[in-house]
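With one protein chain held back, the other chains of the complex are shown just where they sit.
Letters A and B mark the chains in the order given here, with residues in each chain numbered from 1 onward.
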Amino acid sequence: MSLTQGTSTSTRAAAVVAPGELRADPDKRGRARESRRQVKSTKSSKTMFLLILPFLILVFLFSYLPLAGWVTSFYDYRPALGMSGSEFVGLQWFEMLVSSPTQLRQIGQVLTNTLAMSFLGFATSLLPVFFAMLLNEIRAPWFRNSVQTLTTLPNFISWVLVYMIAFSLFSTTGLVNSVLHDWGIITAPIKFLDTDQHVWLTMLLWSLWKGLGWGAILYLAAITAIDPALYESARIDGAGRFQIMRYITFPQLMPTYVVLLVLSIANMLNNGMEQFYVFQNAFNKEYIQVLDLYVYNIGITGNSLSMATAIGMLKSLISVLLLVAANAVAKRARGTSII
Amino acid sequence: MKSRKVATILVAPLLGALSLTACTGPGSDDEPATPVSIDQDWSEADPITVDVFDGLANYMGIQGGWFGEIVKEKFNMELNIIAPNVAGGGDTLYNTRVSGGDLGDLIVADKGQQMDELIAGGLLLDAQAYYGSMENVTPYDDAVAKLNEDKDGVYGFPTAVSSLKPTEPSEGLDPTFGPYLRWDLFAEVGYPEITTLEDLLPVLQEMQDAQPEGENGQKAYAISLFGDWDGNMMVTAKQPATLYGYDELGFVLARADGSDYQSIIDSDSEYVRALKFYFEANQMGLVDPESTTQNYDTMFSKYQNGQVLLSWWPWLGQSAFNTEERMAEGKGFELVPMQDQQIFSYGAEVYGGKQFLGIGSGAEDPARLAAFIDWLYSPEGVMANSSQTMGSAGPEGLTWELGDDGEPALTDFGRQVFLEGGADVPAEWGGGDYADGVSALNVSTVLPKDVNPEIGFPYSYTYWPSYQETVANPLTEDWSARMGGATTTVEFLEANDQVIVAPGSSYTAPADTSEVEANRNQAKASIIEHSWKMVFAKNEDEFDKLLTSMQETANGLGYETVLEFDMANAEAQNESREAVAAEFG
Partner (left out) sequence: MTTESTAEVKTTRARKPPSMQRTRGDVPFAIVNYGGFLLMALLCAYPFYYLIINSISANDASALGDVRLFPQGFHLSNYQQILGLDGLTSAAIVSVARTIIGTVCTVLASAFLGFMFTQERMWARSLWYRLMIFTMYFSAGLIPMYITMKTLGLTNSFWVYIIPVIVQPFNIILVKTYVESMPRSLQEAAEIDGASTFRIFFRIILPNMTPILATVAIFTAVAQWNSFQDTLLFITDQKLYSLQYLLYTYTNQASSLAQAAQNAQGNLGSIVSAATSQTPTSIRMTVAVLVVLPIIFIYPLFQKYFVKGIMLGAVKG
């Protein structure tokens, strides 16, 4: 119902706004900015603040107020006993993370895995952009739409089920091994799942497969925002398909891309754990254990709520720091601040 | 400065709420409780719905069906069962409800730390006032007293209590552990003699050669392993140790009689012996290569299809493979005796099992709940309520009746329900499928093996002679003939001194301190990882290297501190076992 309404308003508005006004003329901008400053003085900036205040209250209530619970990371918090009944332990939980050399070595490996997965993620973060650009070149709408729908499917299948499918295809008696065996290519089954070879790469491929189509949605939307006048003039200049993609579409998608990249850099330590959890076994554990999985595996979130809180708090703070840092870099490189 | 003040004011209510439960504290009014009689006709009382927080339940929602009908008739009460097992998220539900100050009206939770905290946090009601008139619980007075020791009140009621001797196995027909082989294949290779664990290997080899494929045409293996239940150690590698009378307590393998305690990672421990056993089996091609990547579900299906020949648990091999048709053909899993085995058995718990029943401090009508709990201990309540996996017989007149000879026997309906895959309950009993109407509490107040004083036979139908006759089949007959006429596995083991009972002392180990817990979790992850690699090591050299590496890594992660803690607990456990054996044995 809301969809139909949306359509009609947008058509109406498109008719209301004259074509020339819709898209900016670059040299008009300077003049426009001046006039905007005049308007600015007449309007109270506080009114605008009041308009978003209700939402800020929501943010405070649901995001900042519960942070008071971080206090529990300095206690051995037991819900049944309440705060006053729980023991104050100071920084014990933080110290416990780094208490022995063996542990430090383990955490070192875990951090290596975490960062490796994150950097592989950054390295492939342009793929959804290319995916969207190439899909945009598909002419037949039915084909484009079907591809778009089908490629988002993996996103909806939980990792538990993905592993089940992976098991069916890649276990020692799985489809791939039996086919290879029947064709006489191999004699002994290849161990795809329980090996310490190429773990990062396999994990990357799985997560790409699962997230590529879904991640491209954003860029498909962003493509629609590109000013057609840009295409028009490029074509008049005799630009070919690839030149247009290279010099028009791609740069126009960069703001969205950079925003997403900065946000994901802040998430560097949070790879999630579900994927790695379902794929882990004794043989690939050394390379598959990312931070979230490690925290889960050693069970510190299981019984000790306080330790879980301590880790959560630490990660939150690191993320915010990373966000600020990444934003500073982006600002220097591109001149625009994301936050 | 100002903003900090504002923040404090705003945050205060939440912090207040975080400590809320402690403020309400235990209702420590020292006046003696005035006894309240629960003896009244509750069926006339106002209808209520009670929230049951049940750590054992596998169903969430309103109890319906025939059991719901009985509770409604007797107490005019509906049970709304809140099941953390079903709700998911581990302890989330427990923690949030507890932090909110109300766990439920009726509570089934763990004794030990959980119970202590609930009492300290004022979430459990002191049922002292009602206890005097709870007549059905009276026979288990010792157990109630023990549970509420040092607690200044009656906060909980024990579960799975027993009036059997603590030195008797609590298991009825089959032990919890044991070497169960495909009996038909074992027969095919000529019932070879097995002196010790390692002798199983050549036998398994012959069996696998005799039947290289499952019924679905896929490759069969003697042994198939899985990893999703691994806890303190690789779970499938602990099982052989139980055949020699050991059970785990943290990182310790403790013998039932307290004669030996092993650290699992010691080179000569039963655990490492089991790893070696699997390693050799794997070298011989007896281990399913998918063991490393499959989960319990997949493995279970392999048992169902006859692709696995050895099971360390009766409830795995038998429940997956021993269908009636196969047993009629003489096929199925049965215990194969190893001459030096002394299988670990859990003794009957005079003081009750791991959980307790309690009334929530916020309960609307505590007297009625006390009456309900009391009823759960009555012969009628036990028959109707015991968990079905324990062999609950159901209500008299529906699933069973007393014969002319005074012996209980299943009715036709009972046979349909228990032997033929279920049946619909007659309308006057509440209607619906029988299985759907089973008590969702899933908690046995009294051990099903105990004798029902009203009928003179055990509560569980599986022990009734009439039932034993019904289920005899070529498989069990052949087995029995080879086992000197024994009718049940436990009977055979007892007769041949191949079982060792750990007296049921209801010992609960103290919860790990935070330090122990953190160390344990890290060490065990490393032990499990190494264990799997050892089983699938390429050669003896690699196996030994991995063993050394396991010992070094675990020790580096604080294994020693945890072991010390576990050792102390294991010894304390043994003391309590000896004490209870001396008192009741």
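Assume a residue touches a chain if its C-beta (ideal position, glycine included) is under 8 Å from a C-beta of that chain, and two chains touch if they have at least 3 such contacts.
Everything numeric here is computed off the predicted structure, so don't read it as measured data.
The shown chains contacted by the absent chain are A, B, with contact judged over the whole complex. Among the residues B:Gln40, B:Thr96 or B:Thr548, only B:Thr96 touches the chain that is left out of the figure. Screening A:Ser171, A:Ser207, A:Gln275 or A:Gln289 against the full complex identifies A:Ser171 as the residue touching the chain left out. Residues 2-4, 6-7, 9-10, 12-14, 16-17, 19, 21-25, 28-29, 32-33, 35-36, 39-40, 43, 45-49, 51-52, 55-56, 58-59, 61-70, 72, 79, 134-139, 141, 143, 145-154, 156-158, 160-162, 164-165, 167-169, 171, 174-175, 209, 212-213, 217-218, 220-229, 231-232, 234-235, 240-241, 244-245, 248-249, 252, 255-256, 259, 263, 266-267, 305, 308-309, 312, 315-316, 319-320, 323, 338-339 are the ones on chain A that touch the missing chain.
Residues touching the missing chain, restricted to chain B, are 13-14, 17-18, 51, 58-62, 82-83, 85-89, 92-93, 95-96, 99-100, 170-174, 176, 216, 218, 296-298, 300-302, 304-305, 313, 315-316, 318-320, 322-324, 387, 389-391, 418-422, 442, 460, 462, 471 (touch as defined at the top).
Here is the rule we use: only the chains that are shown with their structure count from here on.
Each chain gets a centre from the mean of its Cα atoms; for chain A and chain B, those two points are 43 Å apart. Those residues of chain B that touch chain A in the shared complex are 10-11, 14-15, 18-23, 90-91, 95-96, 98-99, 117-118, 120-121, 123, 218-219, 227, 289-290, 292-294, 298, 511-512, 514-515, 517-518, 521-522, 525, 528-533, 536, 553, 556-558.
Residue ranges on chain A touching chain B, taken from their complex, read 60, 65-66, 68-69, 71-72, 76, 78-85, 89, 92-93, 96, 99-103, 106, 167, 171-173, 189, 193-194, 281-283, 285, 297-300, 302-305, 307.
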